[in-house]
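All protein chains but one are shown in place.
Entry: chain A
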Amino acid sequence: MATFLPQFQSIKSSFAHIVLSVEDVSDLWPTIKKGFEERLPFKRASLNNKTRNPVLVDELPAEFILTTDARLRSRFPQEQSLFWFREPYATIVLVTCEDLDEFKNILKPRLKLIVQNDDREWFIVYVSKAPAHNDQATKMAKKVFAKLEVDFSSKKRERCCKLDIHGPDPNFWDDLEGKIMECIRNTLDRRILFYEEEIRKLSEQRFMPVWNFCNFFILKESLAFMFEVAHLHEDALREYDELELCYLETVNMAGKQRDFGGMEKGDDQATLLDSGKKALAQIVQDDSFREFEFRQYLFSCQAKLLFKLKRPFEVASRGYSFIISFSGALALHESMLPFCMREVWVITACLALIGATASNYEDGLAAPDVEKEFYRVQGELHTLCHTKFMRLGHLVGYGSDIERSPVNSASLSMLPWPKPAVWPPLPPDASSEVLAKEKMILQESPRLKHFGIQRKPLPLEPSVLLREANRRRASLSAGNMSDLFDGRPRSGDGSGTPSAVQRVSNVSMSRTLSSPGNFDGSIDRPMRLAEIFVAAEHALRNTISDAELWKSLSSVEEFEKKYLDLSKGAANNYHRSWWKRHGVVLDGEIAAVHHKHENYDLAANLYEKVCALYAGEGWENLLAEVLPNLAECQKILSDQAGYLSSCVKLLSLDKGLFLPKERQAFQSEVVRLAHSEMEHPVPLDVSSLITFSSNQGPPLELCDGDPGTLTVALWSGFPDDITLESLSVMLTATNSNDEGAKAIKSSEAIVLMPGRNNITVSLPPQKPGSYVLGALTGQIGQLRFRSHSFSKGGPADTDDFMSFEKPTRPVLKVARPRSLVDLAAAVSSALLMNETQWVGIIVKPINYSLKGAVLHIDTGPGLSIAEKHEIEIEKHEFGANNTDHSDNPPDNHSPVSADVKQLSLEDGKINLPDWTSNITSVLWIPLKAISHGLAEGTPAGTVSQRQSIVDGLRTIALRLDFGVSHNQTFEKTVAVHFTDPFYVTTRVADKCSDGTLLLQVILQSQVKASLTVSDAWLDLQDGFAHTGKGDGRPVSKFFPLIVSSKSRAGILFSICVVDTPAKDGEELDPISVLNIRYTISGDRNLGAHSPVTKELTGPENETDPLTFRSALVLQRPVLDPCFAVGFLPLPSNGLRVGQLVTMKWRVERLKDSGKDVDSDDVDEVLYEVNVNSENWMVAGRKRGYTSLSTKQGSIIVISILCLPLVAGYVRPPQLGLPDVDKANISCNPPGPHLVCVLPPAFSSSYCVPAA
């Protein structure tokens, strides 16, 4: 059967669609051919697939062929069965007949004969030529057709249809198509059955020695081809898949080693999409096919079907797997194949696949997921091709032009070298090429990385090419290997490092230079690198038949062009798929090429993408590879901002990734730029490099209004010290959102050391609240920088990975305003008026240091500071006030005791000493209150000292400036009470019958101190005189009289009333003056004390006695009363607010008026009612004249209607007689008195009594 292969191939190539045979019995075909062929291709066909399921096929092509055609004749029966797919699928019998007899006798037997062959599917088309207007003919045609139907149609199947040439029935064509379809379907079913049966039979023999794959293949492919022709592509594809499986199963059967193929010229170009490249007959081997060609053939058939099925994405993904697996197969046979056959084949296969699938693919053809996957596979194909292409380039000596990036290194360093049986030898006349290569090697200089980064280049070779190539040379034994390395010991790990390559090449080069013509000598001499390159190039030239590919390898420029194309293709496709990382990585490769060719703009753009990817995901090792390149591009492009940011990023990468020297280079670049004139200065974000945090421990706490110093810990990631021209720390209030961050600037330049630095910044007064560190800004040279990141490197936090994400602690707390200090008077009791007294001011700090505080003292009116004296300060002892020191001599409290310090007042200011800063202290200020008025004594019984108390009050305005920078101020006005030592009251103790009056002077001590009266005398006013000796002094032996605190003492004076003749022009002395000489012994801590003297006296010295003067008003006793005024009793039911009451006074004349008695005996007496208008309302006249008889004993009652306004004890209105001397009026009651006024009654407006 295998001999039919060529025939099968030619049939396949000439046969494209289903054949329908036409049995033209009555020569009708030329007439109706046009109508029939117009129906082609069939719009819609319903066929059964292999599993007998109906499948709708659109656009089924077919061809009508007359049975008399040569193509259907002269076929051998065996051929017929084998290539049954090309036999007609339906036989259409065209007949016409206008006569029943003719039909019966001639046509019917003939038709019977035609249709008796069961193998064929047939039906009859009766063509009626009867014109429409000819009824007779039409009728006849109908009769004949009816007869025809009776004879040839059965109940099961209609086999006749009728075509009217002159009036075509619209239903005819549908009918015809239906019948054709039925025939095709039946034929197809039958043939499928036949092929299946045949295939099954063959399959059963699969493991028998007689098995012949070619036979199986012809049957299987015939079936597949038949499906394909019938447009049942899915089924065809399935047949090919099965065929492939079967082939792979049989081809690898043990004991059947066959020729692999691929040895012919042009085999290096993949034919995986070109099934017709090589005739199948050529690849037959024994009972099967050569694997190399046949697998590609099968794939191409599958691909063709998949393209027809509009599934190019499947072609791509199947193709990728196919290339991978086929590449494996090639590797197995590599030793027999031409040099680098595998690599070249993969490259051409990938390129062919990429081209075919891309041209067959339209966007939107598939679901988005499928589309993404398609682009991914495209990317993979590009990458694979890229890798193999690099390998070839490396073999011919372009290795130095390949970027030693991680992706290239990963692809190439693990990809083994080609393993030919024998490494290609150096062609005999290649000396000039070797020289050229050596020159190239010599000229290549490892591209210096920016910043002087010296990094071991990543390997591109799985092992040293030099060793690999020489090892595979037939004539070189392993023992000669040491020759290669010039007697040096071999490196331990067996795989050479790139530097070793360099070293080795240098060695061989030097040798070459010393003896250039020496290399084609002994065959045993190991090949040098340049020779290997040249040999590989020659071998590749033999392998590669594709001129395009060879051109790409012919020069470095072409190589780079292709390299770039492939990189771009891969990157673009990856970008359109899900595999963004792959795309970006390849962008990096493209960037490297641009970089090399000084297209820095393009390179920088692409590098930025790569860096963003790695930086975003934190793959620092990879970032460290690319970032220096980006930085270099940015530097060249004068992108200062970008360059700076790259340098900062480089510095902030893990320290282990760069050498200290390299890191220093990064820093010096930053510093250099920062100090140069930048065109567009931009703030630099150094968050990754300079981090900060508050110091450990509690936050700094400040009182409101206080400045402070804040310590911030900074971590510098710079390898060396770096000088910051300025530094600001932003403080953000945590409690208020409206207030922006405040920058706190550090004044002086700061040198940051690597690692932790503590920076102190002075803090101006802040508003109350708590603050956190916001950001850090500063300047390096002219470069402003910012840092937002809190340090994660704090020593206490290092174990906590996430610590830097913690909410930040407050770094500063400013307390709400509170009282920080209190000033108060030390003594509440009264001090001596008109004497210099120590006024104590207690200065009490409230948890706040008063260091450097200054007290301003401003005395109010009537008070002055005795500036002659020093001001004293001492520690205040709580409870000292409670101790009664009054018994102790005052000198026990020496002003110069150890804890009392002298201070001096300057311009009303006192600087408080530092030792008082945290303790409560008392400041003693010598003050003198001046009162020019004379103290007044009052008659006993009237108790009103209020006036004198108010008079004795003096104020001192104090202002304390304190705080760290005198920012705090406390002001207070302190009241100090001054008083006279005594309150003097007098009363006449007794009136003697001889007119002597015993005047008792009562001295009430008003101070908290012991007063010693040493002398007292009374200067009497006119009208009075002392009795006795008349010096006005009491008996001297009573003195000294000691009046202790708050106690009373009395002194008796004996005086008498004298009549003093009025002197003309001289005023009478209206007051008497009491003079008291006294000394005071008191404690300044308690109250009044002895006055401050200029000279501080010792404890034994007596203080000078003081003099107290008090005015006394002595009234002559009412000895000759002329009038008596009596307050008449009030109604017994009492007074009530709001109720009118009549006040009555009885005025009685006690003596006859001294005036001449008038005829009418009546005298007008002026009266006046004194009333406090707040308490009383008077209805009527308050002042008026009333007539009173001049005779003794005449009486008059004066009534005044009053209304009490205030409840309580109030003084009632008083009646006075202004015209009469007080001495002549006797009052009852004699002094002021009070009456009780009840509160108003409840309202009774609506309860008026009936009466």
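One rule holds in what follows: a contact is a pair of C-beta atoms (placed from the backbone, for glycine too) under 8 Å apart; a residue touches a chain by one contact, two chains touch by 3 or more; residues count from 1.
Everything below uses one rule, namely that contacts and distances are computed from a predicted model.
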Hidden chain of the complex, named as in its UniProt record, picked from "Trafficking protein particle complex subunit 2", "THO complex subunit 6-like isoform X2", "Glutamyl-tRNA(Gln) amidotransferase subunit A, mitochondrial" or "GPI transamidase component PIG-S": "Trafficking protein particle complex subunit 2"
Residue among A:155, A:456, A:816 or A:932 that touches the chain left out of view: A:456
Candidate in contact with the missing chain, chosen from A:9, A:413 or A:1186: A:413
Residue among A:525, A:581 or A:742 that touches the chain left out of view: A:581
Contact footprint on chain A, counting only the chain that is left out: 406-407, 409-411, 413-415, 456-459, 493, 578-582, 585, 614, 617-619, 621-622, 625
